[in-house]
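All remarks here apply to the structure that follows.
One protein chain omitted, others in place.
== chain A ==
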């Protein structure tokens, strides 16, 4: 009897919960093809396109591209949804799990294979079989969208890192501003000539390899013949002679300048006018091609040059590192065929050329990237040429999360807690342990 007392209210709760759930269940998604019955034409399909490009510079560019696409045909209507960078991936994950994802999303280049293995994006091979557009992309970028030899995304943009140098500082130091350093030895020699020291410390540092946008990972590629942390057969290749030598060389820079100087100066670096290269605190600085737009905005008076990353020794290769973003169709999207039409457009010459010219961003489409009109800007041109030496790596699935294991070891080198050899040996051991667990 006593029990019965609770049955009724509990049933009430259960019913309310059901009602609540029913209310939340999307009967028909707002973004999915609501027919426009206005005229007697074929109903239009509306696509929801998620990007994190909401800035004053990028938003108008991507929206113009979308607009052009909408004008170019009357079957598909694309709607742009901006999501902040911090939210877009978790939202994507949640919406795929809930079964109502975006139709197209801009996503990180690095984990296409991981997402594919987790059923988060759509296999494009059936579309590619009818309409093979592989050849429009840089092969390095194309390899990156493959999972078990099938494409799960299309490369959209990419980037590469270059050595920016201050020509005025070169002249002051008696260096030829048209002869940027080619090798590590020259880089060191030039850097020391460019150092300006006063009693309060450095007024100008010629160069420090780990400032800017070329971290330890990138240097290890540069100094090890363009090889990343994993070899062709997806085995960890971290503790190699080339990488040990590179790490030793990087450490020698810190030893020369002093850890305190490096830490203290780095903590003062800001962006815009307080950017270390733009404000003249550093004479040579490695950054992406788009960094030039910051120089044009905040350092109009700077006389700068760009060069490929110096090589370890003549002939070892000016290897640089790259990344970028892809466009993909989340798994379970309602209109994959229309979405395919749209991502095909996004990666075709017109859209890609527009993106490149407005942003000075490197694009994945070779014809657009090498378009003479876009290449009138010398820095952009240098970045396009640099793509030939730029490595973009796909991480083996079993090693997902490997960076959290490598970073503490390389950090330890710069804190004098491990030698470069110990660090890379330890890192390789840890990553191998991770991979064997995941196999």
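The rule is simple: a residue touches a chain if its C-beta (ideal position, glycine included) is under 8 Å from a C-beta of that chain, and two chains touch if they have at least 3 such contacts; residues count from 1.
One rule holds in what follows: contacts and distances are computed from a predicted model.
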item	value
Options "Phosphoribosylformylglycinamidine synthase subunit PurS", "NADH-quinone oxidoreductase subunit N", "Nucleoside-diphosphate-sugar epimerase" or "Spermidine/putrescine ABC transporter permease": UniProt name of the undisplayed chain	"Spermidine/putrescine ABC transporter permease"
Omitted-chain contact residue, chosen from A:130, A:178 or A:404	A:404
Hidden partner chain, touching residue among A:90, A:126 or A:179	A:90
Listed residues A:185, A:264 or A:388, member touching the removed chain	A:264
Residues in chain A touching the chain absent from view	1-2, 5, 8-9, 12-13, 16-17, 20, 89-90, 93, 96-97, 114, 117-120, 259-260, 263-268, 331, 400-401, 403-405, 407-408, 411-412, 415, 417, 430, 433, 437
